[in-house]
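With one protein chain withheld, the remaining protein chains of the complex are depicted in position.
Letters are used for the chains, namely A and B, taken in the order the chains are written, and counting of residues starts over at 1 for each.
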Amino acid sequence: MTVYMDKIQLKTNEMDIVDITSEVQASVSKSGINNGMVCVFCPGSTGAITTIEHEPGLMHDLPAALERIAPKGAHYEHEKMWHDGNGHSHVRASIIGPSIVVPVVDGRLQLGTWQQIVFIECDIRSRNRILLSHVFGE
Amino acid sequence: MTVYMDKIQLKTNEMDIVDITSEVQASVSKSGINNGMVCVFCPGSTGAITTIEHEPGLMHDLPAALERIAPKGAHYEHEKMWHDGNGHSHVRASIIGPSIVVPVVDGRLQLGTWQQIVFIECDIRSRNRILLSHVFGE
Partner (left out) sequence: MTVYMDKIQLKTNEMDIVDITSEVQASVSKSGINNGMVCVFCPGSTGAITTIEHEPGLMHDLPAALERIAPKGAHYEHEKMWHDGNGHSHVRASIIGPSIVVPVVDGRLQLGTWQQIVFIECDIRSRNRILLSHVFGE
């Protein structure tokens, strides 16, 4: 078994939900690994990674749920200390989580037909993100 | 180190929370791997995987919390486009996440005494699910 290490670069805006499936599949293809898994991770505490059906409706519906969990206009102690306006961003990212693992079989990500890997920009300003995409297997 | 790839088949109904611990342990046992980890993944955007104490009370309490995060009767843009009534299912599955990793030592899943691996059927109709259970280690 071996590990192949790759990076994925993104330019994001507030509450972007970016489909990174083709970039992750590209990491898997470049790796030459047929069977195993890929771990995708966001270095940064205001970005999150999960899967979703990447269609326009859910791009509104997932943020609406995050607004229930951590409303943008609520009181945050983080704000009192840092005055950067992104207390809700940190809370949302921590609850969804910064990483995902997806199995690989015959060199292909084993996603469902309507399932994409997405990066969620929880921060309130435009960011340049570099995600890590590590493929494990043989 | 090696990887062993297995599948777990389930028949589910709406909001079923299925204890799949024995099936995942069976994958580990069949693999012959003693030390490492197992990655369990749901291919599909309306199913989720986590751990919980699988007792009847929490089978009500976890869905109640998911109803707070993404109420079944709320407005979903997903519904306006697809009319399949499962906007809340997608949102709930994305927040919990489609995968889990669990360490393996001496051929055994390292779960707590009251901790089971569960598949959560967030969709609104009966489904046949095939989960992937990949064991990594030596």
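Quick note on the criterion: contacts are C-beta pairs under 8 Å (C-beta built on N, C-alpha and C of every residue); 3 or more make two chains touch, one makes a residue touch a chain.
The model shown is predicted, which means the values in this text are computed figures rather than measured ones.
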Checklist outcome for this item: By the document's definition of touch, the residue of A:Met1, A:Ala26 or A:Ile124 touching the omitted chain is A:Met1
Item to check | Residue numbers in chain A that touch the chain omitted from display | outcome: 1-3, 5, 39, 41-45, 68-70, 74, 76-82, 87, 90-91, 93-95, 97-99, 101, 132, 134, 136
Item to check | Residues from chain B at the interface with the omitted partner, ascending | outcome: 1, 35-37, 50-53, 55-62, 64-65, 68-69, 95-97, 100-103, 105, 110-112, 114-116, 136-138
